[in-house]
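One protein chain is absent from this view; the other protein chains keep their places.
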Amino acid sequence: MNIAMLGSGFIARFYATTLHAQRRKDRIHSVYSRNLTHAKTFAADFGLERYSSTMDEIIQDPEVDAVIVALPNHLHEDAVLACAAAGKAVLCTKPLGRNAAEAKRMLEAVETAGVFAGYLEDLCYTSKFLKSLASVNAGSLGNILWTKSREAHPGPHSDWFWDKEQSGGGAIIDLGCHCVEIGRNFIGKAIRPVEVMCWADTQVHPIDAEDHAIGLVRYENGAIGQFEVSWTFRGGMDLRDEVMGTEGTIWLNSFLRTGFEMFTTGKGANYVAEKAESDAGWLFPVGDEAHELGYPQMFSDMFDAMEQGREPQETFYDGYVVNAILDAAFLSAKTKKWETVQLEDWRSAATVAVDKDWVSYNETYYLIKKEILPNGVEKVILKDKVTGEIRQETVGD
Amino acid sequence: MNIAMLGSGFIARFYATTLHAQRRKDRIHSVYSRNLTHAKTFAADFGLERYSSTMDEIIQDPEVDAVIVALPNHLHEDAVLACAAAGKAVLCTKPLGRNAAEAKRMLEAVETAGVFAGYLEDLCYTSKFLKSLASVNAGSLGNILWTKSREAHPGPHSDWFWDKEQSGGGAIIDLGCHCVEIGRNFIGKAIRPVEVMCWADTQVHPIDAEDHAIGLVRYENGAIGQFEVSWTFRGGMDLRDEVMGTEGTIWLNSFLRTGFEMFTTGKGANYVAEKAESDAGWLFPVGDEAHELGYPQMFSDMFDAMEQGREPQETFYDGYVVNAILDAAFLSAKTKKWETVQLEDWRSAATVAVDKDWVSYNETYYLIKKEILPNGVEKVILKDKVTGEIRQETVGD
Amino acid sequence: MNIAMLGSGFIARFYATTLHAQRRKDRIHSVYSRNLTHAKTFAADFGLERYSSTMDEIIQDPEVDAVIVALPNHLHEDAVLACAAAGKAVLCTKPLGRNAAEAKRMLEAVETAGVFAGYLEDLCYTSKFLKSLASVNAGSLGNILWTKSREAHPGPHSDWFWDKEQSGGGAIIDLGCHCVEIGRNFIGKAIRPVEVMCWADTQVHPIDAEDHAIGLVRYENGAIGQFEVSWTFRGGMDLRDEVMGTEGTIWLNSFLRTGFEMFTTGKGANYVAEKAESDAGWLFPVGDEAHELGYPQMFSDMFDAMEQGREPQETFYDGYVVNAILDAAFLSAKTKKWETVQLEDWRSAATVAVDKDWVSYNETYYLIKKEILPNGVEKVILKDKVTGEIRQETVGD
Partner (left out) sequence: MNIAMLGSGFIARFYATTLHAQRRKDRIHSVYSRNLTHAKTFAADFGLERYSSTMDEIIQDPEVDAVIVALPNHLHEDAVLACAAAGKAVLCTKPLGRNAAEAKRMLEAVETAGVFAGYLEDLCYTSKFLKSLASVNAGSLGNILWTKSREAHPGPHSDWFWDKEQSGGGAIIDLGCHCVEIGRNFIGKAIRPVEVMCWADTQVHPIDAEDHAIGLVRYENGAIGQFEVSWTFRGGMDLRDEVMGTEGTIWLNSFLRTGFEMFTTGKGANYVAEKAESDAGWLFPVGDEAHELGYPQMFSDMFDAMEQGREPQETFYDGYVVNAILDAAFLSAKTKKWETVQLEDWRSAATVAVDKDWVSYNETYYLIKKEILPNGVEKVILKDKVTGEIRQETVGD
C-alpha cells in the first residue's frame, strides 16, 4: 500500500514510525506540509522520494493508494473533501471534525464519492481494549451499566491545540473524543446516546478553552458512559478505562501501571515515555508506546479492510457520532443541565428494552442480595413482590 | 472510658470489636437493642454486664461516659436527642441524618445541651487518608483542582439500608456521605460547597432507591469533589480516592489492591474480606479491615478529644454539611440540572479568591506549557499577554 | 503494664511511639541508656519519670512489669541475663543473638529463671502476615513448596549495624532474621530446617560485613525458605513475601506498593516513609508505618500472653532457631556449599513423610497435567505407572 501523509508534526511522525517498523509491507510514499522545509525534513527522515507544500499534488499522485490526514483539526474538512474529490481512500486522525456539522459534511463527502474512509481512533485498537471488548461481547460482564474512560496529562504538544478556534475546544475535543468512543464501544454502537451532562472549566492555563472536564453520556438503555479529561494532571499520562456490568468489571491502565517500574537516581537520564514529567525517582515507562496506544493494530485493520472491501472497525460515521456527543457536552457545560445529543443521521434500528433482570427468590419474594457474613452465615435481603416490603433472612443459621 | 452502644447489628459489632482489641483502655459498658434477644447476645459476645431494650435506661446510666449511636439512619435523631437531653457525650455513625433538616436538629440539640458530639466518619481516619491530608495541607500537591472518591460494592448487609424510608436514600446516602466528606477534607473544610450535579438510577435491584450514582460538587474556589457510589459493583469492595493538584496527584486504594494478593484453587476456603465475592481464584484480602477502614484511629481521636476538651476532627457540623450536599445531589438527580447547596448555617469566614496562578514567561508572554520532546528538544507553548495569540517555540534547538 | 525500655535509639523510639498511641493501656515507665543525656531526652519526649544510665537500676525497679531490650545486638545477652537474674519478664528485639550460642544462653537463662520471654519479631505480626498464615494453616494453599521473603533497602540507621563485631554480621543478621522466621512460619515451625545454602558479598560499601545476600533454607519436608536481603537496594524499603503451595500462591508487599501512590513536583516536601529515597516524583508512602510493620499487633500478643499465662507467638526458642539457621548461612557463604543447621535443642517431635500427592488419572496412568488450550480443547499429560512413559491425550477432541 502506498500512503500519502498530510502533515509532518508529532502525530504524522508517530504514524510514520509505526508504519515503517516491524517489517510491515505498507509504506509512506509522500508527504505534504504547509511548510516546505518541514515536508523536506520529514521526507528525509522517513526516506520518502516525494514531498510538497501543495496538498492536491500529493493527494492526486496516481501512485498513492491511501491518504492519511494528520493535520490540525481545523484543516481536516478541506483535506477530506479534497481526497473525496480525487477519489482517494482517506484515513483521518481524531477527532473527525471540530463539531458534528463538519463531521457530517466529511461523512457525506466520502459516502457520495464512494471512497474508503477510516477514522483513526487508535485507543479503540489497543490490544487491551480489543480483548476487553471481545470479553464484553461474549457476555463475561453481563449487561453493561457504566463505563469510565479517563485521559489526563499535562497538556498537548503543539500550539494549535491550545487555540480553541483551530482545535474546536480544549481537553474535551482533544481527549474526550477518545473517551466517548471507548465508552460507546463497550455499551454498544447500536445503542443510541441520548443526552449528556458535562462540567468543564479552565482551571490552570491562560487559555479560553477548557483544561479539565467531566461528562456523563446517557444511553437509551440507561447505561452511562463517563469521560474524564484533563490537561492539568501531574504525574505523566493517565490513561485508564473501567467497565461495570451486572456480572463483572474491567479495569484497564494503558500507560502508568503496566508492569514496568523503574527507580533511578537520575544518573544517565533519558527519555522515559510520552508526557512523563520526570527522569528520576520512580518512573513508569511504557515498553512500546505505539503498540500500547493501538497504532499498529489500527493501521492493520484499516488496510485489511480496504483490501477486503469491508468497513474498518472505526468509521467516519463513528467520528460523526462522537462529534455529536461532544457538541452536547460543550452545550451542557454552558447551560448547566443535561443536553440532548442531536443526531440527524442515526443508523441503528435497535429498539432497546431497558431490562432490569430482577431475580425471583421464590413465589413471594424478589432477591435483592445474598451475602456470606464473616461468621459464615448466609443472609438474603428480599422484597415482597406485592407489598414491596423489604426484609432479611439468614439461611441455615 | 465507659461506652454505651446503641444498636447490636453489623456496624455495632465492628465498633465493639475494634474497641476491645489491641489492649485499648476504653470498654463497652452496655448495649441497647430494640430486640432484647439481640441485646443479650451482643452483651454475651463482648462480655458486657448490662443490656436492655429500653434506650433511656442505657443512656442515662451514670457509669456511662459516652454513647455510640450505631442504629439505622431513621433512628439517629431520636437517639441523639435523648443523649443530649441526658447530658451525655454522643458519637453518631454516618450519615448523621437522612437529610440536612434532621442533621441540623441533631447539631442544635448537642450544641444547646453543650455535650461532646463526634461524627463517626471512619474513612476520614484511615492512615492513608490522614497522611495524604497532611501532604495536601503541607502543599505537596499545590492548589487542589479535583478529587474523586469512589465507593462501590455489591450492596449493604441489612434490610433497612434498602428501604428508602428508613435509610433516607440508596447508595447516595449510604456511600456518598463518605465520599463527599473525603473530598471536602482535601479541598478544604473552610471552602464553601456551592452546587451539585448528580446522576442517579436504579439499574439492577428491585428497589425504589438509587443503586448507582455519580455526582460533582463544585466548591467556591472552582475545585470539584466528585463522588461515585454504587451497589452494583462486581468484584468486592472498591474504595478508591484520587486527588489532583497543580503540583501533584494522590491515588489511594483502601481495599482491593493494597499489596495482599492470593491465588487459591479453593481448597480450605474461608472468609476473605468484607464484601469479597469469591473464595477461589485471585483474591485480594485486607490484612486488618478495621484498621484499613479507620475505626481504631477514629475512636482514638474521639476519646482523646473528649479528654482534651477539644473538637474531634469530624464533628456534627461536618455531618450536617455532608447532608446538605447530599440533599442537593438528590434534587439534582431529579431536576437534571446543577442545584445549589442549601446551607443555612455556614460557619467559615474564608473569602476565596479564585487564583489562576498564570506563569509569566517573559514580558510579552504567559507560559502555557514546557515540554521535553522525545528527541530531547525543549518546547514552550506561549500566549501573548496582550493579543492572546498562542504560539510555540523550541528552545536551544 | 509498666514497661522499662533498655535503649533510646531508633527502635526504642519506634516501640515507645507505638505503645503510647491509640489509647493503649500499657505505658513506658522508665528508660536506660548508656548515655545519660540520651536517657534524659528520651524520658522527656515520652513523659517518663525515671531514666538512668545504670541498667540494673532500671531492671530491678519493683514497679516494672516487663523489660524491653532495644539495644545493639552485642548487648542483648547481658541485658537478658540481667532480666532473668532479676526475675523480670523480658521482650528482646530481633535478632535474639549474634549467633546461636548467644541465643541459646539467653534461652536457657529465661527458662531457668522461669520468666516470661518474648521475641520481638515484628514482621511475623503484620496484619497481612497474620491473615496469610491463617489462610495457609486453613489449607488454602495446599502443601507449601517454597517461600520467599525479601527485605532490601539502602542500609540501616546507626553506626553499630555496620560494625560486624557489634552486630554479628551485615544484611544477613540485620534483615535475614526477619526473612528466615517468616518462611519458617509459613512452612511450619514443627518442620525441621535441615540445611542452608547462601551467597553473600560486600558489593558496594566500605565495610567488612556482607551488604547483599541470598539464601535457601531446605526443610525436612523438601520445602525451601528463600531469603533475599540487601543494604544496596535503591528505591526505598522493599519488603515482599511470596508463598507457593500446591493449591495456591500468596504475594505480600508491605511497603512500596500498598495502595498509596503520590506524585509531587516537590513543592512542600516532607517526610515520606522510612528509608524512602526521594521527596519528589512518584512516591509510595505508607499510611501507618508502625502498623504496617506489625508493632502494635506484636505488643498486644506479648502482653496478652503474659496476662494469660501462655507463650507468645514468637518466643526466645524461635529466636534461637533463627540464629542457628543464620549461622549455617554465614558458614555456607564461606564454604560455598550447603551447610547443615546445627540445632542442639530441637523440640518438635513431628516426623515428616515427604508427601508427593501424585494424582492417579486411571488404572494405567498418573496425571501430570491437565490444560485448556486456546482452541478450547482439553489436553492431559500422562505417565504410565509401570513403564514411566510420558504421553499426551486430548480429551473430547
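First chain written, first letter: the chains are A, B and C, and each begins at residue 1.
Going forward, a residue touches a chain if its C-beta (ideal position, glycine included) is under 8 Å from a C-beta of that chain, and two chains touch if they have at least 3 such contacts.
These numbers were taken from a predicted model, which means no experiment stands behind them.
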item: Residue of B:A21, B:A113, B:A280 or B:M306 touching the missing chain in the full complex; value: B:A280
item: Selected residue (touches chain absent from view) among C:D78, C:E111, C:D201 or C:E307; value: C:D201
item: Hidden partner chain, touching residue among A:H74, A:R105 or A:K128; value: A:K128
item: Residues in chain A touching the chain absent from view; value: 21-26, 126-132, 134-135, 138-142, 247-254, 257-265, 267-270, 285-288, 291, 296-297, 299-300, 303-304
item: Positions on chain C contacted by the hidden chain, ascending; value: 141, 145-146, 152, 154-160, 162-163, 197, 199, 201, 203-208, 212, 214, 216, 218, 222, 224, 226, 230, 232-235, 244-249, 271, 274-275, 336-338, 356-358, 366, 368-369, 371-374, 376, 379, 381, 383, 388, 390-392
item: Contact footprint on chain B, counting only the chain that is left out; value: 234-236, 263-265, 277-278, 280-284
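Assume only the chains that are shown with their structure count from here on.
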item: Distance between the centres, which are taken as Cα means, of chain B and chain A, whole angstrom; value: 33
item: Separation of mean Cα positions, chain C and chain B [Å, integer]; value: 36
item: Interchain centroid distance [CA atoms averaged], chain A/chain C, Å; value: 48
item: Junction residues of chain B, two or more chains touched; value: 141, 247-249
